[in-house]
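There's a structure below that I have some questions on.
A single protein chain has been omitted; all remaining protein chains appear in their positions.
Moving on, here comes chain A:
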Amino acid sequence: MTAVTADSQEAYEAVFDAAVAADERIEPRDWMPDAYRATLVRQIAQHAHSEIIGMQPEANWITRAPSLRRKAILMAKVQDEAGHGLYLYSAAETLGASRDELLDKLHSGRQKYSSIFNYPTLTWADVGAIGWLVDGAAITNQVPLCRCSYGPYARAMVRVCKEESFHQRQGYEALLALSRGTPAQHEMAQDAVNRWWWPSLMMFGPPDDESAHSAQSMAWKIKRHSNDELRQRFVDICVPQAESLGLTLPDPDLRWNEERGHYDFGAIDWSEFREVLKGNGPCNDQRITQRRRAHEEGAWVREAATAYAEKHSDRTTGGTSGKTGEATA
């Protein structure tokens, strides 16, 4: 690679800025500022990690799902999450990162995942509450990402959002069945919503005046709306849904504000949020320990696959194509 002079650096930047301003997509082979690349790697990796860690709280109920239909829905959902993780690691790899390196950063705590997955799933209703609230918050965050300036990420989001919307409806429907079920089931549903409401609101990140990366991400059109804007949009969507579910949201300050045309809601406990992000939430250790263990206990399997591929690479390419020269060319 030839050295980039100050002049050409400026020229590249001008082309990039113009593309972003014109709402064109930046693609993997395009020039991009180092900081744009680094921000995207960080954000996409953490998004991928969230899908992978997010499998755990739900997988916790696969073996105890109360009907075969619900069990099938839950298994399909957890499978989709692994698939989303794969799309997202692929998107991060277009920026020059590798999946192994990103997983290593997750396992060693150098990269984060969504704070929400550090809360435990204590009852079956939590599975429904996660579908309704957690996937609902994720969709509110991710739909604008379908128009993100970086093409591979935007395209991954289109696929992810389609599946997430499906999961969200299923979660809502599972909660509805509980809410309309026996008194014990209704109570289970209400308890789950009480426990998941505030952590779901925290998924939108810190308030706008404390959000470190927001301004730059918005200028680059990675982000399209501020944390507080998205959080408000989510609250406005959830309140009528809670009413039709026949469940309440655990916030005494929640009320319609005619003037603003939005729901006002109570203060979020940001000290809890910071503790969870620091690693002191209820399940932080458990989640990372299980992820690390799965990876370590699977090492011999991955080594076997690599060893087998090395032994058989010549034989397979030579044997099936008949063009032995090409395999080593």
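As a convention for this text, a contact is a pair of C-beta atoms (placed from the backbone, for glycine too) under 8 Å apart; a residue touches a chain by one contact, two chains touch by 3 or more; residues count from 1.
Everything that follows uses one rule, which is that contacts and distances are computed from a predicted model.
The listed options are "Cytochrome bd menaquinol oxidase subunit II", "Phenylacetate-CoA oxygenase subunit PaaC", "Electron transfer flavoprotein subunit alpha" or "NADP oxidoreductase", and the UniProt record of the chain not shown names that protein "Phenylacetate-CoA oxygenase subunit PaaC".
Touch with the chain omitted from the figure is made, among A:A38, A:A215 or A:A305, by A:A305. When the omitted chain is restored, the residue from A:W124, A:Y172 or A:F234 that touches it is A:W124. Annotation for chain A: contacts to the undisplayed chain at residues 52, 55-56, 59, 62-72, 75-76, 78-79, 82-83, 85-86, 89, 124, 174, 177-178, 181-182, 184-185, 290, 293-295, 297-308, 311-312.
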